[in-house]
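Removed from the display is one protein chain of the complex; every other protein chain stays in position.
First chain written, first letter: the chains are A and B, and each begins at residue 1.
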Amino acid sequence: MSILKVSKLTKSFGGLTAVSNVNIDIKSGELVGLIGPNGAGKTTVFNLLTGIYAPDSGNIVLTKGDNEISLQGLKPYAICKSGLARTFQNIRLFKELSVLDNVRISMHKNVQYSLLSGMLHLKSYTQEEKRLFDQSVELLKIFKLDHKMNEQAKNLPYGEQRHLEIIRALATDPVLLLLDEPAAGMNPAETAQLTETIAWIRKNFNLTILLIEHDMALVMKICERIYVLDYGMVIANGTPSEIKANKRVIEAYLGEDVENA
Amino acid sequence: MKNEIKMNRIKKLVALLLAFGVVQLLVSVGILNDYIMATVSTIGINIILAVSLNLITGFTGQFSLGHAGFMSIGAYTCAIITLRNPTTSGFVAGVFAGALMAALVGFVVGLPTLRLRGDYLAIATLGMAEIIRIVFLNLDITNGAAGLSNIPEFTNWMWLFIFTSGTVLIVTNFINSSHGRACISIREDEIAADAMGINSTRYKVTAFVIGAFFAGIAGALYASRFYVLKPDAFGFLKSIDILVIVVLGGLGSISGSIIAAILLAIITSYLQSFPEIRMVIYSVTLIVIMLFRPQGLMGSEELSKSMFKKWGRLLNRKDGGVA
Partner (left out) sequence: MEQFLQQIINGISLGSIYALIALGYTMVYGIIKLINFAHCDVYMLGAYVGYLCMTSFHLGFLPSMLIAMVFCIVVGITIEKIAYRPLRNATRIAVLITAIGVSLFIEYGTMFFVKADIRSYPPLTGFMTQTFKLGDINITMQQVIIFVVTILLMVLLQFVVKRTKIGKAMRAVSLDRDAAELMGISVDTTISFTFALGSALAGAAGVLVGIYYNSINPLMGVLPGLKAFVAAVFGGIGIIPGAMIGGYFIGTVEVMVAGYGNSMFKDAVVFAILILILIVKPSGLLGKETREKV
């Protein structure tokens, strides 16, 4: 059952066509990779999916249960509310805020109490705050960050900051999770750990995951299907072994990396 | 956990009643004379102004240079109502009408302008406050440049205390709620906040409107205390006055705003006969704080028991070192 259907997605900046006629079809529960050389347009695709840019043309449809939601043209917060969450390539944590707050804020869209209740600390406030706190701690426990919940996010080591990025996205209760280079800057041990974590998250949170990555070991190991982007166009789409053997892909960028992965 | 919350609330209530009672006693007995009470009123009004501006600029990160405009709307609205209805109920109606008018203008102005970033927003809010001032300068109902006078005085210690502590409590509560945290996340990283499902425009406007509301209350209290209103009293300089309090106290610290309001009111009362020197000191204060301690007195932290403990330990260190 399709969860995300992207058709003929196109975006130009001035004279430069960053994304051209991209078609992506993701089934519910899949773990799909999006790879391509630097500048191929992968993050632009993410930005289009999450509403940071509006596409010039094309459709993005998210299927949640029985509902089909058209995402193109929606603002980022509306897209998040529809069930699509993302992490950022360059980590955009709320640096001065605590780890706990970073998670709690991401749960805000589902908070039940009104502005008035928030200002007067009525009963609904007290109850919801407890729920928020408990749920945030549960999430943090998964990544063993609960004991650091009052730390400022900026004080976390890099690897834990990346984990917090992911926790934050999970906290928004998505059906589809977009991970933008989650392993960037990680050493092989951390990457291996992350690979397991992503697989675990997918299973335990019943998620569909679309992942941009440069680390071929991670991509080939964990992704069930891979889309390859080059100069803004999809040049190949298939299973890891199909991609490894695809001549166009090899030409475009993989080269020896694939054989050694 | 529930009992702890209840205990905290009772403690807060008792502290408030005590604070109110002590001062009320001193006033009734005559120890606190008119001059001191005028300063106390200024402090209270400035606390409300600073806390409400801090909500907009310190917590939500939206640089507003037109806060005095909201104050003037509250002041004139309340004055106009109490001049026609000089009763306590008229006063209370005037305060809330003033606050609501200010909030309304805040909404109308905020909606289109809060899309702007940093410096642009600052100039837009400055322009908005100037337009308000010029409008008041030219309306009949506000009596133009001559302003309004003989405004019935209803702002006594009780009302001042109620509104000031009310403002502080409500804004503090708001900051500690999920809605408040949403506002803070916008200050931290607006794009990330949007990506996490927070409608940043909506919350920027919300903070702006709430800030305007309380500035309106402050204006109304001002009108009903100092009984004379002129449009020029609410110009750019007044907005700067409020900004200095917020910056000195610390953008993002409620207790900082309170401390700074008290400090600056005391300093101002000494410099009353030297307005230019006061402005020179204010301007140098701004520059020095920004160059050497941009987080102000409190940074974005609040006064807390752990802070006193830390200072106590620092002062008691036998080796005289600073941690």
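In this section, a residue touches a chain if its C-beta (ideal position, glycine included) is under 8 Å from a C-beta of that chain, and two chains touch if they have at least 3 such contacts.
Nothing here was measured: the structure is a model prediction, and the numbers come from that model.
Chemist: Touch as defined at the start, partner being the missing chain; which of B:I36, B:I134 or B:I266 qualifies?
Modeler: B:I134
Chemist: One chain isn't shown here. Among A:S20, A:N47, A:S82 or A:T208, which residue touches it?
Modeler: That would be A:N47, which touches the missing chain.
Chemist: Could you tell which one of B:I31, B:I267 or B:V284 touches the chain left off the display?
Modeler: Of the listed residues, the one touching the omitted chain is B:V284.
Chemist: Hey, which of B:V27, B:V105, B:I240 or B:L297 is the one touching the hidden chain?
Modeler: Spelled out, the listed residue whose C-beta touches the missing chain is B:I240.
Chemist: Touching the absent chain in the whole complex: find that residue among B:T57, B:T142, B:S200 or B:S300.
Modeler: If we include the chain that is not displayed, B:T57 is the one touching it.
Chemist: What residue numbers in chain B mark contact with the hidden partner chain?
Modeler: On the chain B side, contact with the omitted chain comes from 57, 61, 63, 112-113, 115-116, 118-120, 122-124, 126-128, 130-131, 134-135, 137-138, 191, 236, 240, 243, 247, 251, 276-277, 279-280, 282-287, 290-291, 294.
Please note the rule applied: only the chains that are shown with their structure count from here on.
Chemist: Report the inter-chain centroid distance for chain A and chain B in whole angstrom, where each centroid is the mean of the CA atoms.
Modeler: Measuring from centre to centre gives 41 Å for this pair.
Chemist: Spell out the residues on chain A that touch chain B in their complex, using ranges where they run on.
Modeler: Those in contact with chain B are residues 50, 52, 75-78, 80-81, 85-86, 88, 92-97, 101, 104-109, 111, 113, 115, 117-121, 125-126, 128-130, 132, 168-169, 171-172.
Chemist: Help me check something: in the complex, which residues belonging to chain B touch chain A?
Modeler: 1-2, 5, 170, 173-174, 177-182, 184-185, 188-189, 191-200, 206, 300
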